[in-house]
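One chain of protein is taken out of this complex; the other chains stay put.
Coming up: chain A.
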């Protein structure tokens, strides 16, 4: 799943969709994930980076990732 190419993000987690005018505020983790996704890292690379840096199980991370993807999809921020 790729973030739409025109989505604007900032370092503090603010997200703006210039096609719809929708805007969202994310936390620090959201900002990191968006930055990684915009730099075209794969899902596996992003997850591995999180596993390396945070005390989280792989199962928990998978569940959180699925939830993150669902939120992005509902917010119409992912390429179809």
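In the analysis below, contacts are C-beta pairs under 8 Å (C-beta built on N, C-alpha and C of every residue); 3 or more make two chains touch, one makes a residue touch a chain; residues count from 1.
Everything that follows uses one rule, which is that contacts and distances are computed from a predicted model.
J.: UniProt names the one chain left off this complex as which of "Sugar ABC transporter permease", "LrgA protein", "Carbamoyl-phosphate synthase large subunit" or "Response regulator"?
T.: UniProt lists the chain that is not shown as "Carbamoyl-phosphate synthase large subunit".
J.: Can you name the residues of chain A that touch the chain not displayed here?
T.: 6, 8, 16, 18-21, 23
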